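Shown here: the complex without one of its protein chains, the others still in place.
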Amino acid sequence: MTTTISPTETMEEKETGRLEAFSDGVIAIAITLLVLDLKVPLREAADQNGLVAELLKQWSTYFAFLASFLTILVMWINHHRLFTAIRRVDNNLMLLNGLLLLGITVVPFPTKIVAEYLQDGQANIAVIVYALWGMLIAVFFNLLWRYAASNNRLFSKQTDIELAKAISRQYMDGPLLYVGAMIIGYLNAILGILVIVALAVFFAIPSKNIRKFMQAEENTL
Amino acid sequence: MTTTISPTETMEEKETGRLEAFSDGVIAIAITLLVLDLKVPLREAADQNGLVAELLKQWSTYFAFLASFLTILVMWINHHRLFTAIRRVDNNLMLLNGLLLLGITVVPFPTKIVAEYLQDGQANIAVIVYALWGMLIAVFFNLLWRYAASNNRLFSKQTDIELAKAISRQYMDGPLLYVGAMIIGYLNAILGILVIVALAVFFAIPSKNIRKFMQAEENTL
Amino acid sequence: MTTTISPTETMEEKETGRLEAFSDGVIAIAITLLVLDLKVPLREAADQNGLVAELLKQWSTYFAFLASFLTILVMWINHHRLFTAIRRVDNNLMLLNGLLLLGITVVPFPTKIVAEYLQDGQANIAVIVYALWGMLIAVFFNLLWRYAASNNRLFSKQTDIELAKAISRQYMDGPLLYVGAMIIGYLNAILGILVIVALAVFFAIPSKNIRKFMQAEENTL
Partner (left out) sequence: MTTTISPTETMEEKETGRLEAFSDGVIAIAITLLVLDLKVPLREAADQNGLVAELLKQWSTYFAFLASFLTILVMWINHHRLFTAIRRVDNNLMLLNGLLLLGITVVPFPTKIVAEYLQDGQANIAVIVYALWGMLIAVFFNLLWRYAASNNRLFSKQTDIELAKAISRQYMDGPLLYVGAMIIGYLNAILGILVIVALAVFFAIPSKNIRKFMQAEENTL
């Protein structure tokens, strides 16, 4: 069976389309700017100690880069997931999405702090700042999602309510989990970063309930 | 009821589509480049005074960052709003849109000036430069909009004339409001920046008339 | 009359769609990176001579910025114009388009050279390098266009052959005009840049033949 596109649907598509495109742009740039912090070792030092040794000395920079790349990538995947449910845009959503983009855009800054201070006496403070920012972004994600989801405000008729509830449940824990990362970072800086990486993996993998829904959807198609 | 897409409509869509995509790209990059000015404190200073103290010292940088992020975000929202009305593209519009993008692209420069000089004796001059640039962008917005709107030159048949008039009215005040910000910035630098933030909020929220239209439209769908 | 989209057409659309999107991205970034060269005056100098005086001293930087912003903008407009005619993509076109993007991407480099050396004894050499690069890009534009246009290789049935011929005629002069800019830049650096700005304006405005076609097209719609 084939259907044609109704004017209402195309309008909705176009609306979320441009918001998604703009968000994709911002997130793509934020994730790519991270590479600017990978610095080439100075020639004097490299000529004395060897280029490989000087490259390896910068391990904290690579570590911070990888953690932030993974974190932003997972944020993009989540943004993508949310907007399979959110199908309409209003003015408030544009501002809440802007707040979320603010959060993601800033990530290269705490990343640089960690890269610079992870091999220093103040490593714990650097990691706490990093986790604090992660917590803020988790709050922004919740604000965006709750606004769109309350009373199915910005959903379409196709949006599955069970999926929406499953997302709400997984997101609610986000801010608290980052508070946990802050506490662990206070005790051990490197462990704190590893917890943040683990959190990214946690949000990358959809919860059981979300997956159940996704499979059901695929079977329907 | 379902309709099919006529060739004329798809051509229009494609036309504004690529202009919007290019503008989204430029605005997304400009808003993301702002983060490059958040500098990590030097290790020597941080080891002496503490990393947190050194981070807090940079408050003018964060303040300028937030003001500019909000300002560019609201400019994007407005660009988005205008192009729900503008549905056709001609050569002049591409140039006027380019002028507007020039304005938005440069924003990181006055931002850096404010970040550097807000804690300095010449803070007022920095804020005046910043507000001056905001005024220029407001002029560019008016040029673009007036060109597209005069005689409904680049509207489609679906464009609501009342909405267009409401936008014209809100925009006309833009340049003057920024002149106000310049005067206030001359008297008190920080107050000047706060006025610019308030202006962003003013342009983020659609005027009563625009909102009335938007609700009417939603009811029609 | 309304028609539906045939599968062949949508496939073509998608093909040029992603090439255009990627090109838009690259051009949008190149044009936005230009702002990174607008440097905030050092505080010591500004405290002594005044911030405004120090800002004005950098006029060559602003001049180079404006010339390059306009040039890249017009290149985007031309890319956009070409791809209203080119509707199919093959492997060679992707490489030729890549060559063109290489040219556009590098523009910030000669821009920086001009910004740095326009107030210096070697201003003429800086302008010649700048014009030389413009000439190269004009050659790349010709290569791309001639490949797509020869035997209407990558046109669709809707592509107007008269429009294509008019574009070919205007483009053929491009490289020679930039050689002229090099010669003028050798005699007078600032005049050389002004000629390059004038060339951008020349390519921004479609030639009489192209405009005639565009109006004919609009009347048909």
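Order of writing sets the chain letters: A, B and C. Residues in each chain are counted from 1.
Assume a contact is a pair of C-beta atoms (placed from the backbone, for glycine too) under 8 Å apart; a residue touches a chain by one contact, two chains touch by 3 or more.
From a predicted model like this one, the values you see are computed outputs, not experimental measurements.
**Q** Write down which of C:Ala21, C:Val52, C:Leu66 or C:Leu194 is the residue touching the left-out chain.
**A** Final answer for the missing-chain contact: C:Ala21.
**Q** Looking at the whole complex, which of A:Ile77, A:Val179 or A:Leu194 touches the chain that is not displayed?
**A** Among A:Ile77, A:Val179 or A:Leu194, only A:Ile77 touches the chain that is not shown.
**Q** Of C:Tyr117, C:Phe140, C:Phe155 or C:Phe203, which one is in contact with the hidden chain?
**A** With C:Tyr117, C:Phe140, C:Phe155 or C:Phe203 as choices, the missing chain is touched by C:Tyr117.
**Q** Applying the definition given at the start, please give the residues of chain C touching the unseen chain.
**A** Spelled out for chain C, the touching residues are 3-8, 10-11, 18-19, 21-22, 25-26, 28-30, 33, 36, 91, 94-95, 98, 101-102, 105-106, 108-109, 112-113, 116-117, 120-122, 125-126, 129.
**Q** I need the residue numbers on chain A that touch the omitted chain, in ascending order.
**A** Against the missing chain, chain A presents residues 1-5, 20-21, 24-25, 27-29, 31-36, 38, 40, 43, 46-47, 50-52, 55, 66, 69-70, 73, 76-77, 80, 204-206, 221.
What we mean here is this: only the chains that are shown with their structure count from here on.
**Q** How far, in degrees, do you have to turn chain A to put its CA atoms on top of chain B, rounded to the nearest 5?
**A** 90
**Q** Take the average of all CA coordinates in chain A, do the same for chain C, and state the distance between these two points in whole angstrom.
**A** 35
**Q** Mark out which residues of chain A touch at least two other chains, giving numbers and ranges.
**A** Counting only residues that touch two or more other chains, chain A contributes 4, 25, 29.
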